[in-house]
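The complex appears here without one of its protein chains, the remainder shown in place.
Right, chain A next:
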Amino acid sequence: MSATTPGTSARIESTSSLGVLGTLRAGLALSPAMRTGIGVTLALAVLATAGRLIVPIVVQQTTDVGILAPGGVDVGLVLRLCGIAAVGLFAAAACTTWVNVRLFRAAEAGLLQLRVRAFRHVHDLSVLTQNTERRGSLVSRVTSDVDTISLFVQWGGMQLVLSVLQIAGATVAMLFYSWQLTIVVWLAFAPMIVLAPKAQKALNVAYGTVRLRVGAMLGRISESIVGAQTIRSYGAGARTQRRMDEAIGEHRDAAVRAQAFASLAFSSGVLLSGLALGAVVVVGTLLGIDGDLTVGGLLAFLFLVQIFTGPVQSATEVLNELQNAVAGWRRVISVVHTPLDITEPDEPTPAGPRGPAALDFADVTYTYPGSAAPVLHDIELAIPAGARVAVVGETGSGKTTLAKLLTRMMDPDAGSVRLNGVDLRDIALADLRSRVVIVPQEGFLFDDTIAGNVAYGRPDTDADGVAAALERLGLGDWLATLPLGVHTDVGQRGEALSAGERQLVAIARAYLADADVLVLDEATSAVDPATEHRISRALAELTQGRTSVAIAHRLSTAEAADLVVVVDAGRIVELGPHTALVAAGGVYARMHATWISASE
């Protein structure tokens, strides 16, 4: 399957290009639970539908043989028939309820599978892929796009099968009375059969647009929520509102359009039913005059035509609903079918024992998808086990990119990154993630307590463990200022903490992860110098012997490192211990001189 071809795609397609049947097949394959017990459900549904037909017939009978009986009203018979019909009605209603419950259960179970599958796949895609898609839009793929499917699978699919059965049954019955009239009926619906594929395609496009617009709309809204502060400080509210109104309006227009298409398709079914009825009356009467059809036959046929047109109309309805569902399905499927660019090795190689690890870059080049030129060129770098490395360089020179390659957020175009001599691509991902941990430049806290955030992903660490860890990191004084201590809520995205405090929590979280290699990307950029000094020293002692790579603009970090790597415009331009580089009088020496004058 294509899902394992590395590096072929760095973006999630806005929608999958599968056809309707392909989408259904792929959708069902992703949600096997939808099919559980489908046979029994279908059988019950047939019963329920048949039950609904019994009543008009019984009513007819009661009237004809009971009330209009030649010898006066036969009250006993009428009561008996009514009793039987009532039982039939209740039985049919019970069957319908049972069918609906079964359908709901199977559909929801299937959609759950689909939702979780798509959600997981988003996380498995590389950070880059995620960046090409708006957060709000990604959310819509696992929420409202999935919800769009539910109406069809709960009701439409079964209805479609029943309608087809009913149409087939009515056709057979009609043939029994008159093959000529049967042809007339089918001919009346011929325009629909001819035009249906075109109409379906138009609907398909229209509903697809609706789903896209929902994604775009949620993207805009999400931006206005997360960027609330910036919008307020610049008085950009009116403009943001305009952008959102635009997205809301575009969604509304697309939905109105799809709705109009569906209405026209449905009403054409009503029109053709009228045509069929009229044609049968005319042709049937003419046939009757010629003696090819009895009066009784024609009357029965007229009744059957109405049994025929009902399901034809509901089938049109279901097909509209199907296109709506397919539009949602495609968006979810396109997520799941986006090839993973960071893949598990087929045969993982063990990367040596846990403990201090060596890292090296061999001739690594990396280009961001969509960029013309590489951001990193021919990087050669050997980091001995247990070394304390500082990476410095201008903004935009490629430091974060280097760190992302080191933690295999993405794979290099050329060359390789190795841990203890093993290519990162050959190490099982779970193993790699537990050995190499990064504190990203843009940290993120969950809406939870400090303890919950520090112990994130490690449910075995309790609040006391977290408090102890913070204590070891020299953050006990800070913790003491919080009335609830580690039980303090950090708020949405951690916004109830100060920026520096958020970084402290992120560092503690990485420290608890207890990795062989700790990568810190500007992890203390917002922390005051005194606290930074304290935490760096504590961290250095606690991770004694581990390998660490720290990216920092504050050169205090570089001063304390064993090895300083100077990156400039995507190349390593200087490499060596702090003192040697200062003595060499190059880029680093200049940077450091500025730093000293700036910080003293």
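Observations
As a convention for this text, contacts are C-beta pairs under 8 Å (C-beta built on N, C-alpha and C of every residue); 3 or more make two chains touch, one makes a residue touch a chain; residues count from 1.
We take it that contacts and distances are computed from a predicted model.
Missing chain, UniProt protein name: "ABC transporter ATP-binding protein", from among "Ring-hydroxylating oxygenase subunit alpha", "Sarcosine oxidase subunit delta", "Glycosyltransferase 2-like domain-containing protein" or "ABC transporter ATP-binding protein". Of the listed positions A:V40, A:A414 or A:A430, the one in contact with the omitted chain in the full complex is A:A430. Check A:A43, A:V164, A:A190 or A:A228 against the missing chain and you find that the one touching it is A:A228.
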